[in-house]
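Below: the structure, in structure tokens.
The complex appears here minus one protein chain, its other protein chains still in place.
As written, the chains take the letters A, B and C, and residue 1 is the first residue of each chain.
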Amino acid sequence: MRNQQATRLLFELSHPGRRAVRLPACDVPAARVEDRLPEHVLADAPPNMPELSEPEVIRHFTNLSTLNMSVDTHFYPLGSCTMKYNPKRNERVAALPGMIDVHPLQPDESVQGLLKLLYDLQAILAEISGLPAVSLQPAAGAQGELTALLTAASYFRDLGPEEAARRTIVLTPDSAHGTNPASAIMAGFQFEKIDSSPAGVVDMDDFRRKLDDRIAVLMITNPNTLGLFEPTMREIADAVHEKGGLVYLDGANMNAILGIARPADFGADMQHFNPHKTFSGPHGGGGPGAGPICVTEHLAPFLPVPVLVKDDDTYRLDYDRPKSIGRVRSFFGNVGVLVRTYAYLRTHGAEGLRSVSENAVLNANYLLSRVQSLLPVPQGNRCMHEFVASAAKLKSETNISAMDLAKRLIDYGFHPPTVYFPLTVRESIMVEPTETESKETLDAFADALRQIIGEDPEMVRQAPHTTPISRPDEVRAARQSVVTYQSGR
Amino acid sequence: MRNQQATRLLFELSHPGRRAVRLPACDVPAARVEDRLPEHVLADAPPNMPELSEPEVIRHFTNLSTLNMSVDTHFYPLGSCTMKYNPKRNERVAALPGMIDVHPLQPDESVQGLLKLLYDLQAILAEISGLPAVSLQPAAGAQGELTALLTAASYFRDLGPEEAARRTIVLTPDSAHGTNPASAIMAGFQFEKIDSSPAGVVDMDDFRRKLDDRIAVLMITNPNTLGLFEPTMREIADAVHEKGGLVYLDGANMNAILGIARPADFGADMQHFNPHKTFSGPHGGGGPGAGPICVTEHLAPFLPVPVLVKDDDTYRLDYDRPKSIGRVRSFFGNVGVLVRTYAYLRTHGAEGLRSVSENAVLNANYLLSRVQSLLPVPQGNRCMHEFVASAAKLKSETNISAMDLAKRLIDYGFHPPTVYFPLTVRESIMVEPTETESKETLDAFADALRQIIGEDPEMVRQAPHTTPISRPDEVRAARQSVVTYQSGR
Amino acid sequence: MPYVYNTPDDQRQMLQAIGASSIEELFAVIPEEMRISGRLDMPPALTEMELDAHMKRLASENQHAGEAVCFLGAGSYDHFIPAAVDAIASRSEFYTSYTPYQPEVSQGNLQATFEYQTLVARLTGMDVSNASVYDGASAAAEAVLMAISTTSRPGHIVTAGSVHPEYRQTIATYLRHLGKDIVTVATPDGTLRADSLAQAVDDQTACVLIQQPNFFGAIEDVETAAQIAHDAGALLIVIFDPISLGLLRSPGDCGADIAVAEGQTLGTPMSYGGPYLGIMACKKKLVRRMPGRIVGQTVDRHGRRCFTLTLQTREQHIRREKATSNICTNQGLFALRAAVYAALMGPEGLRGVAELCLHKACYAAEQIAATERFSLAFDGPTWREFVVRDSQGRVDDVLTQLRSEGILGGVPLGRWYPELDDCFLVAVTEKRTKEQIDALVRALSQQSATVVAPA
Partner (left out) sequence: MPYVYNTPDDQRQMLQAIGASSIEELFAVIPEEMRISGRLDMPPALTEMELDAHMKRLASENQHAGEAVCFLGAGSYDHFIPAAVDAIASRSEFYTSYTPYQPEVSQGNLQATFEYQTLVARLTGMDVSNASVYDGASAAAEAVLMAISTTSRPGHIVTAGSVHPEYRQTIATYLRHLGKDIVTVATPDGTLRADSLAQAVDDQTACVLIQQPNFFGAIEDVETAAQIAHDAGALLIVIFDPISLGLLRSPGDCGADIAVAEGQTLGTPMSYGGPYLGIMACKKKLVRRMPGRIVGQTVDRHGRRCFTLTLQTREQHIRREKATSNICTNQGLFALRAAVYAALMGPEGLRGVAELCLHKACYAAEQIAATERFSLAFDGPTWREFVVRDSQGRVDDVLTQLRSEGILGGVPLGRWYPELDDCFLVAVTEKRTKEQIDALVRALSQQSATVVAPA
């Protein structure tokens, strides 16, 4: 019953002369375009866009949508991504005209409602993190990292040329997300990594070996990407501080510790949040996100402009911040995402947030308890919000890889977990169920996994069998690099 | 990749204690319920509703939705139903708070915008129909029929007891929709049918035989359900009028003649519109619709209350209509549908509406020209907005029935046409493409039909093969009559 | 030409295939004199951008419950609608499909309707529900027709003054040409008295129709009415309020044979009166007399559970003039909304809403009754709604003044009840805050203070 005609490419569906929109007649005196703009800048013809009717456009994209798995349709335990349910109430309030039809350069007096919301959001984030100074500007977690590292760099520069010249290195555990090293380089630092111990946490010997006064920032994800709380967190932070460095917490895994532990309390000087993850974004098929950062008081002067401040009862954007790093994007930030974040936080409150983390951790541990009888979970039988199993043994025995398991889970109606990240576990399968899933769903997932492991390996290796397409040729994609529509291909 | 867990019945998914909603604390002094309401009227326990979390509810219904074909996803040539594309602009404006959060009993002064809209809508409908007096009250086409017939009955009663006693019969061609005879009976009339000629139009001999002064109303669908314009329409209407009867036009097929012919001009005294069809409703999975009626000036006093009138520049609901039939429902009407109707009409204008019908008829004729080489279309090689093919010959030759063809079309990604209606054609297949479909879609449909006719009949008889379920046992459904969830069945 | 689905070039090709020289030619079957010569006289076409601006302007000329504080009820209520209801109802697979004639491509609609039927049956304590009719009033009328055909009694229909007057009008209109009489038992005390009812019922009575809570918001004695009706061999039809069943005994439990309701309160916006949801449920033995579509469970050719329209021989498209009703298009999308709403609320949520309505309405009633000028028109328990009497008898002035203060204060009763032309009906849903109720009471108190010269 799939409509395969409608999902041909827009360019194949295009038909000269079709029109989806009508524009009003020009109600002001119109001149020839050539009389108003120099001819040499004018295009010879209108842009080469496809031509379709509105029903064709709607049918095309509606049918395309049904080719996706999504949180609203499927269990989506994609590790490190916190694919929790996105409450519909957030979408409704974020769509209010008074929230969405607001121009970014309206004077502060005309957006007091929004500024109040954003100001109060800052306060809540500061409370969750324990770090008092907030910038809502970064557009995603990775940009939050960059912004914070630039803030740190400016801070060291502010301490004098010597300190600035010395602090050249960002240190990160090898289980870190790829954004950490990439952000370090973009911010002008060199990058060094710390080995993980067999237990999946920071190898303290290696850490101590690498720690010296060249370290500007230690970036650490805690709970880490294996779903483990770093047991020596405090020790690590103290050691870094002692050497004059700063500690950055990659907050992608905050879903495990909301209202339970505050990054400031375990030594972080800076952190970002991923509201599209922790605070139910939603993820938008790849974005938008937001990447608000919280920092200590002494780093506050370096935060991007503008800074949102409150004078008595009015809210104001402060651009007069001489030590600021400047800005990392235009305008205020990804406000649409932040409004949803605020709605999420306000409808949960302190108890609600704590319960989020409690249940996220409970769900993960429960699923871990069910999965570990099927696949080894090298880093122990307890976790925080996610855990990493390994298909290495299965692969050596049956030639079923982590990827094969992932693909076959699709046939059972589940979005696959993250596979092959973190890099520190072979054939890794990183499962993050989140708190919004029911026990029944977790059971069904574990049952499916068990069943798959008993299936004919050949069949599993050819999975998925129930999707419109199966196992794209990625090598060919990269080699031929067809990245725009080429008619006839 | 289908999520079959999520589409179990709500009652199977239910789990005691799950909660999707939270309610605010009571902010007024609360008493015990028993102190405020007599105990004997209080239920022993809360109602036996399922208990689910919000993600479960969303996942359940979202997955259910994907089991439907719909206009937004598929070509849906369901004859007599005018499954045209429903422009998204109508949905947007109908959702404005000033349109939707309005209480039906607000004073007229507080809803002048809406009353103006509805008043102007009346004028446009009157213009399309040529009949000047409008009631927007009926909730669907069938209720429009009933309302008009009650109006007619009151009119005859108003002419005196003799006339009232005489006018007992409603006459309708045998190709009429089932609502016509049913409405006639509900309005207190007897019902007689007129045979169709072999050409698929009113058999004038039979008509003349049945016409006498007992006829209160002739109900006629024009273009009729075979997609043919009744060639003797004027003659029929004149003859009815001559006998003192009234002519009712079933307006379900207005999509063929908007701006081209007006029912008043071919003799109608009354008609309904089906805005959910002709004016792009949408259809809502079975409703809501609306059934506004237009009547001649001399029938106007009998229309339901309230009547929307304009005094100078203000709009007012007039309840003081002593001859009115009363009302056929509560409040004003299906206003949400009427707002969309208004939006549709205002974005089309006179030329736009004419072009709707021109293209509806062109599309139908084009598809007819392609289909008639595959299946006989007994009533000729031209049609209005739809046509009726017959699988009778195919069935006798290959044992492929109209239903089999319908089911197999599903596998090709098409919603089946209407089958087995009208009853006057054997193995009928009633195809109404509407104006919003492209030539490519019509071609693909005809190609599919051609291909199917060449397929293995056994396979066709077992179609559909690509749907979650295939060929429900309808006899069992009726016999066992399980119409609510029974656990374990 | 506004929207181009097929271009002039496509049209040319299509005409060629048809063998026609022009589109005009396709209309040649319509005799010239029936054709419009010019074009329709209507306003010029708006673009989408212009439509938006135009509709926003019209919308701004309506006071609405988002800005004004709404205490209006009388059959339509400002209850809260969770965003999840809108999210589901705006899935285009639901709202751009139609009646599920083809079950293989309609399991979504069919299963949702089956679930709706089950929810209604459970809520009402009845055996079966149909897939919806138009609204509460037409549901009541259809129920009366059901009762007439079931009992085959020639006699009258008994109802009460405390039943929604527009519902009674609707029934009267439906019956007007069927030669049936309606007897309306007066309810001067605001509820139906058992003795008055007993007097009106006889062995020719087809049915008794009452409303619980009634039009005045008051609690009726449904069981006694059932007793009286059944003793006379008549059916009892109860018009219920779905939300009230969070607290009250169900119609089935109280002895109703047919239960009908306006389902607007289950997740449907007020929309100036429609589209709404006519709920209709009955005892199993009456199912073959029930109008409208019904979805049944069955199995497919592989034995898989599935759903399909069933018992269609009741319906107009099969039985034509012998059908139980003429209904075809119903209110499918609103049955879906009701199902989503009920699934979200669950037992606790429904009860919670019903309780909040009770407590807030009681609080409002007490406060209003404590003003100098206003009193409650009737004694006896009420749930979400109550009748206020203005000792100065100037209901319109009072409400106009409230409206100028941003309060939609109540529905005047004089239009339907001349004897209550000094009264108005006030409804208080769970959405109303104490602050808003206090503002209403304050505004009314201020009017108490103002001495008004007699009109």
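In this section, a contact is a pair of C-beta atoms (placed from the backbone, for glycine too) under 8 Å apart; a residue touches a chain by one contact, two chains touch by 3 or more.
Just so you know, these numbers come straight off a predicted model, no measurement behind them.
Which of A:Pro301, A:Gly352 or A:Pro376 touches the hidden chain is settled by the complete complex: it is A:Gly352.
As for the chain not pictured, it touches chain B at residues 1, 15-24, 53-55, 58, 62, 87-89, 91-92.
With the whole complex as reference, residues 48-49, 52-53, 56, 66, 80, 82-83, 87, 90, 92, 430-431, 433 of chain C touch the missing chain.
Operating definition for what follows: only the chains that are shown with their structure count from here on.
In terms of the distance between Cα centroids, chain C is separated most widely from A.
Looking at contact counts per chain pair, the maximum sits at B-C. Computed centre separation for the pair chain B/chain C is 19 angstrom, with centres defined by C-alpha atoms.
The geometric centre of chain A is 47 Å away from that of chain B, both derived from CA atoms. Of all residues in chain C, those touching 2 or more other chains are 2-3, 5, 10, 45, 47-48, 82, 84, 87, 92, 104-105, listed in ascending order.
Annotation for chain B: residues 18, 54, 58, 62, 66, 69, 71-74, 410, 436-438, 464, 467 touch two or more other chains.
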